[in-house]
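Okay, structure first, notes after.
Note that this complex is displayed minus one protein chain, with the remaining chains in position.
Letters A and B mark the chains as written, and numbering starts fresh at 1 in each.
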Amino acid sequence: MPLLDIRNLSIEFDSPHGRIRAVDRVNLSINPGEILGLVGESGSGKSLVAKAIMGILNERWHVSADRLRYNGIDLLSLSAKERRKLMGREIAMVFQEPKSSLDPNDTVGHQLHESLPMDECDVSFFRRKKWRTQQIKALLHQVGIRDHEQVMKSYPHELSEGVCQKVMIAMTIAYKPRLLIADEPTTVIEAGAQAQIFKLFRKLNQLNDVSILLITHDLEHIENWTESITVMYCGQTVESGITKQIFEQPYHPYTMALLQSMPHFDEKLGHKSQLTALSGCVPSLQHLPIGCRLGPRCPRAHRQCVQVPQMQESHGHYFSCHFPLIDQQEPS
Amino acid sequence: MWFFIIRRFNLFILTVAILYFLVFLMMQALPGDFATNISGIQHPTSGQLSELNNAYQLDKSWFNQYISFIDQRIHGEFGVSFTTAQPIWQEILTFLPATIELCLYATTIALLIGFPLGIIAAVQPQKPADFTVLGLSLVGYSIPVFWLGVSAIMYFGLELQWLPVAGRLNLLYQVPPITGFTLIDIWLSDLQYKQLAYRDAFAHLIMPTLTLALIPATMVTRITRTAVREELNANYIKAFQSRGLSPSTIIYRHALPNALQPILSQLSLQLSTLLTSAMVTEVIFSWPGIGNWLIDAIYQRDYPVISAGILICAGFIILVSVLTDIMLIATTPKRRSAVDGSR
Partner (left out) sequence: MARANSIYQEESIPSPIQQIWRYFISYPVAVIGLWVFVILLIAAVIAPFIAPYSPHFQHTDALLLPPSWHPDGQVAYFLGTDDLGRDIFSNLLYGVRTTFGSSMLVTLIAAFFGIILGILSGMSKGLKSSILNHILDATLAIPSLLLAIVLVAISGQSLTNVMMAVCIALIPQFMRATHTAVQYELPREYVVAAKLDGANQVQVFFHVILPNILNALVVQTTLAISVAIIDIATLGFLRIGVPAPTSEWGTMLADGVDLIFIAPWNVTIPGLAIFVSVLAINLVGYGLQRAVKEGLG
């Protein structure tokens, strides 16, 4: 049974222009112990999906789904209190800008103190503080922060983003979650720390059996660190399957365009030649195309694309396109 | 931190110096003899004239005059009033506590009402509670304070006869003024009818205080609502939510303390509005405070009193805003850097 099972998740909000469907019938599933990558450009709705799973969207957004199940529990039917219990215990989230995800007027140590689970503390009242400090020290060492004293005394704006992200991860693993949602965890982080964070994820996945939903737009990260991926464009799922398979043979024109847009510097590029990219730009929310949202930009679009294509499957490889690239060769 | 405090204090001195300069200029512009206006002595004898010349350096350049003007005022020498020929400093000491008392109580009530209302409205955006609070605060903010005061007098004072309409205390009660604050003075004195005196003082306090408290209450509500709403939209609040913290913990332990800083700094900007409303309220309710005194002086063209009043009022406002600034710096030790603003 998949750990996280999402079917036809739609997220809408009300604007003066009417009800806009930012995320349109997205499908996603993660198996226990798996690392799934959720790929897409900025604005494709990936963060919205993550926040919808966590239930931290505010009232403006309307979430509906045929299935939004974690470990068999239907998330949409939970009360707020039950949802909160699930959050942080079983599902945890790491955010894009770690520095601003920490309370700016509180020391890191104090915030770590707050986020420690106290249920398993069987130490007497007087030794509690020491116990907590020891736990925090262990957590910080686990995420790779050696100088825990200095970090604990600092305020978030005094630390680098990399360190802040590690602190965030430390806070989330304090409760030993089973699913970790990482929303663009390394986008603002310097390159050296990026690799450390990914290694940390892999360690968590292998040693503690934590499933990870890695949301990113960086294809290299996807290639190196994930087992399966789901590609989203403009709020719709476009393709999903095993990473290796998709990278070798993408079926959807968008995935193909994505892979082609990665410049390969080992080949000779012509002087001032253009980098490959799809023409046009991501449509704005007020003017979303009907049917397949890649329509206006897709090189293979035809009249039929005005209808949303059904999700088809071929050897564990899901795609929704009327004109998939099944008979094409590999991308360069 | 001390560096900031010292710097702020320096700014305070500088601002007050500029204030004195403005008042000095104003006094030059007033009709009548400058020496008379500045000292309050209407027909000075030659002996008094030479004293004035010495004190205010009237025969020297305007810069000397300005410096000696500050010098005199700092030493408490505000001259005498045209109308009562009493030293103005004495009058200030009599009237200032009454105004401070009124403003203090009104501000406390405004905070007690406005703060919770603002928080309630902020945590339930776009719901009926939010609209009600917003509507009430907009309506309350639009009621002119004098209309409210006069209508209150008309209704509660005259028609229902519940409350007295003028002054601080019924003349029957002789309470020796020690601090100038009625309620404290009653407590400190040893009168036999303390209970009755309390009741009377309280009855006199209710209407002016509530009238004065309305506009600040609406401002506190709106400022709190905006500030808390801004905080609640921040990234770190979402991070806390995702860790399963209950809404009340998030609000009271994180959003509110962080919202306090912008709330306080915006509130300190509203001080002059408060003082304006206080002055009008004092006139309506014949409350013996600085505002009433000042407005009377304006009717009577009592120039020394007018200039002293401006110095006191504006100086008071500057002082309070500096104190608020210092308090803010002290309570948020590690300030967010200016770059951090990502929401």
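The rule is simple: contacts are C-beta pairs under 8 Å (C-beta built on N, C-alpha and C of every residue); 3 or more make two chains touch, one makes a residue touch a chain.
Worth saying up front: this structure is predicted, and the values here are computed from it rather than measured.
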Exercise. For the chain that's not shown, point to the residue among B:15, B:84 or B:235 touching it.
Key: B:15
Quiz item: Thinking of the whole complex, not just what is shown, which of B:5, B:183, B:295 or B:326 touches the missing chain?
Solution: B:295
Quiz item: On chain B, what residues meet the omitted chain?
Solution: 11, 14-16, 18-19, 22, 26, 29-31, 134-135, 138-139, 141-147, 150-151, 153-154, 158, 272-273, 275-276, 279-280, 283, 294-295, 298-299, 301, 306, 309-310, 313-315, 317-318, 321, 338
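The rule is simple: only the chains that are shown with their structure count from here on.
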Quiz item: Can you give the whole-Å distance between the Cα centres of chain A and chain B?
Solution: 53
Quiz item: Tell me, which parts of chain B touch chain A in their complex?
Solution: 125-126, 234-236, 238-246, 253-254, 257-258, 332, 334, 336-337, 340, 342-343
Quiz prompt | Contact set on chain A toward chain B in their complex | solution = 51, 54, 56, 58-59, 84-89, 92-93, 95, 97, 99-106, 114-115, 155, 157-158, 168, 171-172, 175
